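Missing here is one protein chain; the remaining ones are kept as they sit in the complex.
Lettered A and B in written order, each chain numbered from 1.
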Amino acid sequence: MAAGPVDDALLWKSSADDWVAEEFDDTFLVFFRPSAETHFLNFLSFGALRQCAREPQNMNSLTLNLRQEFDIEDAELPLSLVKSVVEQLDDTGLIKPVTSK
Amino acid sequence: MSAPLQQFDSKDLKQALKAGTFTMSLGPFAHLVSGSSDALLDFLEDTYRDYNVDLQPRDVTEIVLSLKAPNFVRRFVRRQITPDPGFDVPAVPLPLRMAPLAFEMGLNLSVALKCCRLMTIHAGVVADEKGAIVMSAASGGGKSTLTAALMAEGYRLFSDEFALVDLENASLHPYPRPISLKQQSIPVVRDIVGSDQISDLITGTPKGDIAYCRVKKSDLSADNQTSHAKLILFPRFEEGVSPVARMLNPAEAIMRLIPASTNYNLLGEPAFNAVVKLARNARAYEISYGSTAQSLRLISELGG
Partner (left out) sequence: MDLQVLKIIVGDKPLPEGFLRQTEVIKFADTNHVLGQMAHQYRREKSPGLADAFKNAKLRSRHDHIMLHFEMERVARALTNSGIKAVVLKGGAYVARGLTASRGRRVSDLDILVASDQLDVTEKLLEAAGWATDEQTDNPYDQQYYREHMHELPPLRHKTRGTIVDVHHSLLPKTARHQVNVSEMMSCAEHLDEEGLWSFQMMDIFIHSAVHAFVDGQLDVPVRTLVELNLLFADLSDTDRDGIVDRAKALGATKAVGLALWSIGRLFAHNQARESSIRLVPAHRHLPLKYALLSKAADNAFSPMAKAFLYVRGHFLRMPFYLLVPHLVRKAVRWRPGQNLPHELPTP
(Lines give C-alpha, C1' and ligand atoms only; values in the text may rest on other atoms or scores of the structure.)
Protein backbone atom coordinates (compact mmCIF):
# COMPACT_ATOMS: atom_id res chain seq x y z
CA MET A 1 0.00 0.00 0.00
CA ALA A 2 1.32 3.43 -0.93
CA ALA A 3 1.52 6.17 1.67
CA GLY A 4 -0.59 8.57 -0.38
CA PRO A 5 -1.80 9.33 -3.89
CA VAL A 6 0.46 7.83 -6.60
CA ASP A 7 0.65 8.61 -10.31
CA ASP A 8 3.13 7.75 -13.05
CA ALA A 9 4.42 11.31 -13.36
CA LEU A 10 5.58 11.58 -9.73
CA LEU A 11 9.32 11.80 -9.25
CA TRP A 12 10.59 9.65 -6.35
CA LYS A 13 13.48 10.76 -4.19
CA SER A 14 15.42 9.49 -1.22
CA SER A 15 18.03 11.15 0.90
CA ALA A 16 21.04 8.89 1.46
CA ASP A 17 21.79 10.81 4.67
CA ASP A 18 18.55 9.50 6.13
CA TRP A 19 19.49 5.84 6.25
CA VAL A 20 22.30 3.40 7.00
CA ALA A 21 22.47 0.01 5.32
CA GLU A 22 24.21 -3.27 6.17
CA GLU A 23 24.53 -5.94 3.51
CA PHE A 24 24.14 -9.64 4.25
CA ASP A 25 24.33 -11.95 1.16
CA ASP A 26 22.21 -9.90 -1.24
CA THR A 27 19.82 -8.77 1.47
CA PHE A 28 20.02 -5.44 3.24
CA LEU A 29 19.12 -4.27 6.68
CA VAL A 30 18.31 -0.59 6.48
CA PHE A 31 17.94 1.68 9.49
CA PHE A 32 15.81 4.67 8.56
CA ARG A 33 16.59 7.66 10.79
CA PRO A 34 13.37 9.70 10.39
CA SER A 35 11.17 6.81 11.53
CA ALA A 36 13.75 4.96 13.67
CA GLU A 37 12.54 1.79 11.97
CA THR A 38 14.62 -1.09 10.61
CA HIS A 39 13.69 -2.56 7.24
CA PHE A 40 14.74 -5.80 5.59
CA LEU A 41 15.15 -5.25 1.82
CA ASN A 42 16.04 -7.61 -1.00
CA PHE A 43 18.54 -6.55 -3.66
CA LEU A 44 15.83 -5.16 -5.96
CA SER A 45 14.16 -2.92 -3.36
CA PHE A 46 17.53 -1.77 -2.14
CA GLY A 47 18.57 -1.08 -5.74
CA ALA A 48 15.45 1.06 -6.19
CA LEU A 49 16.24 2.93 -2.98
CA ARG A 50 19.80 3.60 -4.14
CA GLN A 51 18.57 4.77 -7.55
CA CYS A 52 16.17 7.27 -5.98
CA ALA A 53 18.95 8.54 -3.72
CA ARG A 54 21.16 9.08 -6.79
CA GLU A 55 18.55 11.24 -8.52
CA PRO A 56 14.79 11.75 -8.33
CA GLN A 57 13.07 9.71 -11.04
CA ASN A 58 9.62 8.55 -12.08
CA MET A 59 8.49 4.93 -12.23
CA ASN A 60 9.42 4.51 -15.92
CA SER A 61 13.00 5.70 -15.61
CA LEU A 62 13.40 3.72 -12.41
CA THR A 63 12.35 0.55 -14.25
CA LEU A 64 14.82 1.22 -17.07
CA ASN A 65 17.62 2.03 -14.64
CA LEU A 66 17.06 -1.09 -12.56
CA ARG A 67 16.96 -3.32 -15.65
CA GLN A 68 20.28 -1.85 -16.70
CA GLU A 69 21.91 -1.95 -13.26
CA PHE A 70 21.09 -5.60 -12.60
CA ASP A 71 21.18 -6.67 -16.25
CA ILE A 72 17.62 -8.06 -16.16
CA GLU A 73 15.41 -8.85 -19.18
CA ASP A 74 12.42 -6.53 -19.71
CA ALA A 75 9.99 -9.38 -19.15
CA GLU A 76 11.62 -10.35 -15.88
CA LEU A 77 11.31 -6.88 -14.47
CA PRO A 78 7.97 -5.49 -15.66
CA LEU A 79 6.80 -2.01 -14.72
CA SER A 80 4.14 -3.57 -12.48
CA LEU A 81 6.82 -5.15 -10.28
CA VAL A 82 8.67 -1.87 -9.94
CA LYS A 83 5.38 -0.20 -9.13
CA SER A 84 4.79 -2.55 -6.21
CA VAL A 85 8.38 -2.02 -5.00
CA VAL A 86 7.87 1.75 -5.13
CA GLU A 87 4.62 1.51 -3.21
CA GLN A 88 6.24 -0.59 -0.50
CA LEU A 89 9.18 1.78 -0.19
CA ASP A 90 6.74 4.70 -0.16
CA ASP A 91 4.88 3.05 2.71
CA THR A 92 8.09 2.90 4.79
CA GLY A 93 8.93 6.52 4.00
CA LEU A 94 12.33 5.50 2.60
CA ILE A 95 11.37 7.17 -0.67
CA LYS A 96 8.92 10.00 -1.17
CA PRO A 97 7.50 11.96 -4.05
CA VAL A 98 9.00 15.33 -4.95
CA THR A 99 6.31 17.89 -4.19
CA SER A 100 6.13 21.55 -4.98
CA LYS A 101 5.33 23.52 -1.88
CA MET B 1 27.79 -0.10 53.66
CA SER B 2 26.98 -2.62 51.01
CA ALA B 3 27.42 -6.27 52.05
CA PRO B 4 25.94 -9.71 51.29
CA LEU B 5 22.32 -9.80 52.45
CA GLN B 6 22.86 -12.66 54.92
CA GLN B 7 25.21 -10.49 56.98
CA PHE B 8 22.34 -8.18 57.93
CA ASP B 9 19.87 -8.61 60.78
CA SER B 10 16.36 -9.58 59.71
CA LYS B 11 15.07 -6.72 61.81
CA ASP B 12 17.16 -4.14 59.95
CA LEU B 13 16.26 -5.59 56.56
CA LYS B 14 12.59 -5.53 57.44
CA GLN B 15 12.80 -1.93 58.54
CA ALA B 16 14.64 -0.86 55.37
CA LEU B 17 12.06 -2.66 53.22
CA LYS B 18 9.25 -0.97 55.08
CA ALA B 19 10.87 2.45 54.75
CA GLY B 20 11.60 1.85 51.08
CA THR B 21 15.35 2.31 51.47
CA PHE B 22 16.39 -1.30 50.79
CA THR B 23 18.81 -1.32 47.85
CA MET B 24 20.12 -4.29 45.92
CA SER B 25 22.96 -3.74 43.44
CA LEU B 26 23.57 -6.26 40.70
CA GLY B 27 25.42 -5.92 37.43
CA PRO B 28 24.54 -2.56 35.87
CA PHE B 29 21.53 -1.83 38.08
CA ALA B 30 20.66 -0.60 41.57
CA HIS B 31 17.17 -1.61 42.69
CA LEU B 32 15.30 0.30 45.36
CA VAL B 33 12.63 -1.92 46.91
CA SER B 34 9.85 -1.34 49.38
CA GLY B 35 7.41 -3.87 50.80
CA SER B 36 6.44 -4.99 54.23
CA SER B 37 5.39 -8.61 53.75
CA ASP B 38 7.19 -11.40 55.59
CA ALA B 39 6.85 -13.59 52.51
CA LEU B 40 9.06 -11.14 50.62
CA LEU B 41 11.65 -10.95 53.41
CA ASP B 42 11.78 -14.76 53.70
CA PHE B 43 12.29 -15.09 49.96
CA LEU B 44 15.07 -12.49 49.90
CA GLU B 45 16.85 -14.01 52.91
CA ASP B 46 16.79 -17.38 51.22
CA THR B 47 17.21 -16.88 47.46
CA TYR B 48 19.11 -13.57 47.57
CA ARG B 49 21.29 -14.29 50.62
CA ASP B 50 24.58 -13.79 48.75
CA TYR B 51 23.51 -10.64 46.87
CA ASN B 52 25.00 -7.28 47.77
CA VAL B 53 22.51 -5.04 49.51
CA ASP B 54 22.41 -1.75 51.35
CA LEU B 55 20.02 -0.32 53.92
CA GLN B 56 20.23 3.13 52.30
CA PRO B 57 20.26 4.13 48.63
CA ARG B 58 23.75 5.10 47.45
CA ASP B 59 22.49 7.07 44.46
CA VAL B 60 19.32 7.98 42.58
CA THR B 61 17.89 5.03 40.69
CA GLU B 62 15.05 4.60 38.23
CA ILE B 63 14.48 0.97 39.16
CA VAL B 64 12.09 1.48 42.02
CA LEU B 65 9.75 -1.31 42.99
CA SER B 66 7.06 -1.03 45.58
CA LEU B 67 5.15 -4.15 46.57
CA LYS B 68 1.94 -2.97 48.07
CA ALA B 69 -1.62 -3.97 48.76
CA PRO B 70 -3.90 -3.17 45.79
CA ASN B 71 -6.17 -1.20 48.15
CA PHE B 72 -6.63 -0.35 51.80
CA VAL B 73 -8.86 -3.30 52.62
CA ARG B 74 -6.42 -5.80 51.18
CA ARG B 75 -3.80 -4.73 53.70
CA PHE B 76 -5.86 -6.53 56.33
CA VAL B 77 -8.44 -8.85 54.83
CA ARG B 78 -7.39 -11.75 52.52
CA ARG B 79 -4.15 -9.89 52.13
CA GLN B 80 -2.93 -9.25 48.59
CA ILE B 81 0.06 -7.69 46.92
CA THR B 82 0.69 -5.87 43.60
CA PRO B 83 4.02 -4.83 42.11
CA ASP B 84 4.20 -1.09 41.47
CA PRO B 85 7.25 -0.12 39.42
CA GLY B 86 6.11 3.51 39.19
CA PHE B 87 4.28 3.30 35.90
CA ASP B 88 0.94 1.83 34.88
CA VAL B 89 1.04 -1.92 34.57
CA PRO B 90 -2.06 -4.04 34.28
CA ALA B 91 -0.97 -6.11 37.27
CA VAL B 92 -3.28 -8.64 38.83
CA PRO B 93 -3.27 -8.53 42.63
CA LEU B 94 -1.71 -11.69 44.02
CA PRO B 95 -2.16 -13.38 47.40
CA LEU B 96 0.51 -12.29 49.84
CA ARG B 97 2.33 -15.64 49.79
CA MET B 98 3.12 -15.01 46.10
CA ALA B 99 5.23 -11.97 47.01
CA PRO B 100 8.35 -13.56 45.40
CA LEU B 101 6.53 -13.72 42.05
CA ALA B 102 5.40 -10.10 42.36
CA PHE B 103 8.99 -9.13 43.23
CA GLU B 104 10.58 -10.99 40.32
CA MET B 105 8.00 -9.83 37.76
CA GLY B 106 8.11 -6.28 39.05
CA LEU B 107 11.89 -6.12 38.70
CA ASN B 108 11.76 -7.63 35.21
CA LEU B 109 9.20 -5.10 34.07
CA SER B 110 11.17 -2.30 35.59
CA VAL B 111 14.42 -3.27 33.90
CA ALA B 112 12.64 -3.90 30.59
CA LEU B 113 11.03 -0.47 30.55
CA LYS B 114 13.58 1.69 32.35
CA CYS B 115 16.94 0.55 31.02
CA CYS B 116 18.32 2.80 28.26
CA ARG B 117 22.06 2.45 28.75
CA LEU B 118 22.11 -1.05 27.27
CA MET B 119 20.00 -2.75 24.63
CA THR B 120 17.75 -5.28 26.37
CA ILE B 121 16.76 -8.47 24.56
CA HIS B 122 14.45 -10.99 26.16
CA ALA B 123 16.83 -13.95 26.20
CA GLY B 124 18.75 -16.32 28.44
CA VAL B 125 22.52 -15.82 28.45
CA VAL B 126 25.34 -18.02 29.77
CA ALA B 127 29.07 -17.86 29.02
CA ASP B 128 32.32 -19.74 29.29
CA GLU B 129 35.84 -18.42 28.69
CA LYS B 130 35.36 -18.63 24.89
CA GLY B 131 32.24 -16.47 24.80
CA ALA B 132 28.55 -16.22 25.50
CA ILE B 133 25.49 -18.10 24.27
CA VAL B 134 22.34 -16.03 23.76
CA MET B 135 19.07 -17.99 23.76
CA SER B 136 15.97 -16.18 22.60
CA ALA B 137 12.70 -18.08 22.74
CA ALA B 138 9.01 -17.51 23.07
CA SER B 139 7.45 -18.38 26.40
CA GLY B 140 7.43 -22.16 26.72
CA GLY B 141 10.39 -22.54 24.34
CA GLY B 142 12.42 -24.08 27.13
CA LYS B 143 14.76 -21.11 27.57
CA SER B 144 14.85 -21.23 31.37
CA THR B 145 15.35 -24.98 31.55
CA LEU B 146 18.16 -24.75 29.04
CA THR B 147 19.78 -21.83 30.86
CA ALA B 148 19.68 -23.70 34.17
CA ALA B 149 21.05 -26.87 32.56
CA LEU B 150 23.95 -25.00 30.99
CA MET B 151 24.65 -23.31 34.33
CA ALA B 152 24.82 -26.77 35.92
CA GLU B 153 27.28 -27.81 33.18
CA GLY B 154 29.63 -25.11 34.46
CA TYR B 155 28.72 -22.08 32.36
CA ARG B 156 28.53 -18.69 34.09
CA LEU B 157 24.97 -17.44 34.39
CA PHE B 158 24.49 -13.98 32.88
CA SER B 159 20.71 -13.87 32.99
CA ASP B 160 17.65 -15.97 32.44
CA GLU B 161 15.59 -12.97 31.22
CA PHE B 162 17.76 -10.35 29.56
CA ALA B 163 20.65 -10.18 27.16
CA LEU B 164 22.07 -6.75 28.04
CA VAL B 165 23.96 -5.59 24.99
CA ASP B 166 26.59 -2.86 25.27
CA LEU B 167 25.89 -0.07 22.76
CA GLU B 168 29.59 0.61 22.12
CA ASN B 169 31.07 -2.83 21.52
CA ALA B 170 28.10 -5.24 21.61
CA SER B 171 29.52 -7.09 24.61
CA LEU B 172 27.05 -8.71 27.01
CA HIS B 173 26.66 -7.58 30.62
CA PRO B 174 25.88 -10.12 33.37
CA TYR B 175 22.73 -9.65 35.43
CA PRO B 176 22.48 -12.95 37.31
CA ARG B 177 19.12 -13.02 39.07
CA PRO B 178 17.58 -16.37 40.13
CA ILE B 179 16.20 -18.41 37.23
CA SER B 180 12.42 -18.55 37.15
CA LEU B 181 11.12 -22.08 36.60
CA LYS B 182 7.57 -23.01 35.68
CA GLN B 183 5.52 -26.19 36.01
CA GLN B 184 7.14 -29.17 34.27
CA SER B 185 10.55 -27.54 34.14
CA ILE B 186 10.85 -27.63 37.95
CA PRO B 187 11.44 -31.41 38.34
CA VAL B 188 13.66 -31.43 35.22
CA VAL B 189 15.96 -28.73 36.62
CA ARG B 190 15.82 -30.21 40.13
CA ASP B 191 17.20 -33.48 38.74
CA ILE B 192 20.07 -31.60 37.10
CA VAL B 193 21.08 -29.08 39.75
CA GLY B 194 19.95 -30.81 42.96
CA SER B 195 17.02 -29.85 45.18
CA ASP B 196 19.05 -27.64 47.52
CA GLN B 197 19.56 -25.23 44.60
CA ILE B 198 15.82 -24.67 44.14
CA SER B 199 13.62 -22.37 46.23
CA ASP B 200 10.38 -23.50 47.87
CA LEU B 201 7.58 -24.19 45.41
CA ILE B 202 4.91 -21.49 45.04
CA THR B 203 1.73 -23.22 43.94
CA GLY B 204 -1.33 -22.01 42.09
CA THR B 205 0.04 -18.76 40.67
CA PRO B 206 -1.40 -17.27 37.45
CA LYS B 207 1.56 -18.97 35.73
CA GLY B 208 1.01 -22.30 37.47
CA ASP B 209 3.53 -23.68 39.95
CA ILE B 210 6.80 -21.79 40.07
CA ALA B 211 10.17 -22.03 41.80
CA TYR B 212 13.47 -20.18 41.55
CA CYS B 213 16.88 -21.70 40.85
CA ARG B 214 19.68 -20.15 42.90
CA VAL B 215 22.70 -18.48 41.36
CA LYS B 216 26.25 -19.64 42.15
CA LYS B 217 28.22 -17.34 44.45
CA SER B 218 31.07 -17.18 41.94
CA ASP B 219 28.68 -15.88 39.26
CA LEU B 220 27.52 -13.11 41.59
CA SER B 221 31.04 -11.92 42.28
CA ALA B 222 31.73 -11.84 38.51
CA ASP B 223 28.70 -9.59 37.84
CA ASN B 224 30.83 -6.93 36.14
CA GLN B 225 32.79 -9.23 33.78
CA THR B 226 31.35 -8.86 30.30
CA SER B 227 31.64 -11.35 27.43
CA HIS B 228 31.12 -11.43 23.66
CA ALA B 229 28.45 -13.61 22.06
CA LYS B 230 29.73 -16.62 20.13
CA LEU B 231 26.37 -18.35 19.58
CA ILE B 232 22.86 -16.98 19.14
CA LEU B 233 20.21 -19.67 19.49
CA PHE B 234 16.51 -19.67 18.88
CA PRO B 235 15.51 -22.86 20.73
CA ARG B 236 12.21 -24.69 20.27
CA PHE B 237 11.24 -27.47 22.61
CA GLU B 238 8.83 -29.97 21.09
CA GLU B 239 7.92 -33.21 22.79
CA GLY B 240 9.33 -36.21 20.87
CA VAL B 241 11.03 -34.28 18.07
CA SER B 242 14.52 -35.36 16.95
CA PRO B 243 17.20 -32.73 17.50
CA VAL B 244 18.01 -30.48 14.55
CA ALA B 245 19.87 -27.21 14.02
CA ARG B 246 19.36 -24.80 11.10
CA MET B 247 21.91 -22.09 10.54
CA LEU B 248 20.54 -18.56 10.11
CA ASN B 249 21.86 -15.68 8.05
CA PRO B 250 22.83 -12.83 10.46
CA ALA B 251 20.12 -10.59 8.96
CA GLU B 252 17.53 -13.24 9.76
CA ALA B 253 18.86 -13.51 13.31
CA ILE B 254 18.68 -9.73 13.69
CA MET B 255 15.10 -9.61 12.44
CA ARG B 256 14.23 -12.11 15.19
CA LEU B 257 16.20 -10.37 17.92
CA ILE B 258 14.65 -6.95 17.28
CA PRO B 259 11.10 -7.91 18.25
CA ALA B 260 12.49 -9.62 21.38
CA SER B 261 14.03 -6.34 22.50
CA THR B 262 12.14 -4.07 24.86
CA ASN B 263 14.06 -0.91 23.99
CA TYR B 264 15.41 -1.34 20.45
CA ASN B 265 13.00 1.20 18.97
CA LEU B 266 13.65 3.67 21.75
CA LEU B 267 17.43 3.52 21.40
CA GLY B 268 17.38 3.78 17.62
CA GLU B 269 20.59 3.85 15.62
CA PRO B 270 23.02 2.86 18.43
CA ALA B 271 20.92 -0.26 19.00
CA PHE B 272 20.91 -1.01 15.26
CA ASN B 273 24.70 -0.80 15.19
CA ALA B 274 25.02 -2.92 18.32
CA VAL B 275 22.72 -5.70 17.14
CA VAL B 276 24.48 -5.81 13.76
CA LYS B 277 27.82 -6.15 15.54
CA LEU B 278 26.40 -8.81 17.86
CA ALA B 279 25.07 -10.93 15.01
CA ARG B 280 28.09 -10.47 12.70
CA ASN B 281 30.48 -11.79 15.34
CA ALA B 282 28.43 -14.81 16.34
CA ARG B 283 26.89 -17.82 14.59
CA ALA B 284 23.11 -18.06 14.75
CA TYR B 285 20.97 -21.22 14.72
CA GLU B 286 17.40 -22.22 15.14
CA ILE B 287 17.39 -25.46 17.14
CA SER B 288 14.56 -27.89 17.79
CA TYR B 289 14.86 -30.60 20.42
CA GLY B 290 12.76 -33.04 22.42
CA SER B 291 14.76 -33.29 25.64
CA THR B 292 17.23 -31.24 27.66
CA ALA B 293 19.96 -33.87 27.17
CA GLN B 294 19.52 -33.58 23.39
CA SER B 295 19.76 -29.81 23.46
CA LEU B 296 22.96 -29.90 25.55
CA ARG B 297 24.54 -32.33 23.05
CA LEU B 298 23.42 -30.18 20.13
CA ILE B 299 24.85 -27.03 21.68
CA SER B 300 28.20 -28.66 22.36
CA GLU B 301 28.31 -29.86 18.71
CA LEU B 302 27.64 -26.31 17.55
CA GLY B 303 30.68 -25.17 19.52
CA GLY B 304 28.94 -24.00 22.69
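We take it that a contact is a pair of C-beta atoms (placed from the backbone, for glycine too) under 8 Å apart; a residue touches a chain by one contact, two chains touch by 3 or more.
Being a predicted model, the structure only gives us computed values, none of them experimental.
For the chain that does not appear, the touching partners among the shown chains are A, B. One of B:R97, B:K114 or B:K230 touches the chain omitted from the figure, and that residue is B:K114.
Of A:E55, A:D74 or A:D91, it is A:D91 that touches the chain left out of the display. Screening B:M105, B:I133 or B:L220 against the full complex identifies B:M105 as the residue touching the chain left out.
Residue positions on subunit A in contact with the hidden chain: 1-5, 33-37, 90-91, 93, 96-97, 99, 101, in rising order.
Where subunit B meets the omitted chain, the residues involved are 20-21, 30, 32, 56-62, 64, 86-87, 89-92, 105, 108-109, 111-114, 116-117, 120, 122, 139, 161-162, 206-207, 262, 265-268.
Convention: only the chains that are shown with their structure count from here on.
With centres taken as mean Cα positions, subunit B sits 42 Å from subunit A.
Here subunit B touches subunit A in the complex through residues 249-251, 254-255, 258, 264-265, 268-269, 272, 276, going by the rule given at the top.
Subunit A meets subunit B in the complex at residues 20, 22, 24-25, 27-29, 31, 33, 36-38, 40.
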